[in-house]
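Up next, chain A:
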Amino acid sequence: MVQLTQKAKLVDRRQMSWLERIYLWNILKGMMITLSHLFKRKATINFPEQKRYFAPVFRGLHVLNRDEEGRERCTACGLCAVACPAEAITMEAAERLPGEEKLYREEKYAARYEINMLRCIFCGLCEDACPKDAIYLSQTFAPSNYSRKGFIYKKEDLLIPNPLTDPEDYKKALGDRPAKKINN
Partner candidate 1 sequence: MHLLSIDWWFILEKLVLIVIVISLSLVIAMYTTYAERKVAAWLQDRRGPNRAGPWGILQPLADGGKLFFKEEIIPLVSSKWLFILGPSLAMLTALLTSAVIPWGTSLHLFGKDVPLQIADVNIGILYIFGVVSLGVYGIMIGGWASNNKFSLLAAIRGASQMISYELAMGMALIAVLMLTGSLQMSVIVQNQVEHGWHIIYQPLGFIIFFICALAECNRTPFDLPEAENELNFGYHQEYSSMKLGFYLFAEYINMFISSAVMATLFLGGYDIPFVNETQWGLPQNLLAIIGFAVLMAKIFFFLFVFIWIRWTIPRFRYDQLMNLGWKGLIPLSLANMVITAIVMLWKSKT
Partner candidate 2 sequence: MSITQILFWFLSVLALFSALMVITSKNPVYSVLWLILVFFAISGHYLLLNAQFLAIVNIIVYAGAIMVLFLFVIMLMNLNKSNEPQKNKWLKLAAALAGGCLLLVLVAALKNAETKSAIAESGTGDIGLIGNLGKALFNDYVVPFEISSILFLSAMVGAVVLGKKEASSHPSGEEA
């Protein structure tokens, strides 16, 4: 048979020598291998204290974005819900009333915005679909929960902290994500 790759290893079917047949020597060799691992660097980290570095392109938990003045960017256009392959996003639109210009950026906003984190596959298509830079995937992952209900994230869970009232948390939540270019 023609060997296609170099990875295949032929099984040695020769008779075992006396030294191999009493196994003690081979057992010793194996034990030396395990012993050497005693002094190797550990592959794991102490998780809650230490955290692994996530790349900026990491797709974690969703965040509903605000602009610099703390207004919600989302206009409830529904493009993200359409783009979502897992159908995890539902929303309800509402019209901005006079006096709410400080809260919402455009005339239309999402009164209800829910993502079912059990359905979500964290593909990031919602982020790609969004024309207003209103939703993006952050560098944290969804924490565990005791009930299915808890995995349906409401708008309060998703919204980024207000940059005007809570600038520090806003900075932290935003991370080192470059702002997406939008056409207003």
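A word on the picks: all candidates are chains of the complex that A comes from, given by their letters.
Basically, a contact is a pair of C-beta atoms (placed from the backbone, for glycine too) under 8 Å apart; a residue touches a chain by one contact, two chains touch by 3 or more; residues count from 1.
Because the structure is a prediction, the values reported are computed rather than measured.
For chain A, the touching candidate in this complex is 1, chosen from 1 or 2. For chain A in complex with candidate 1, the touching residues are 24, 27, 30-31, 33-35, 37-38, 40-44, 46.
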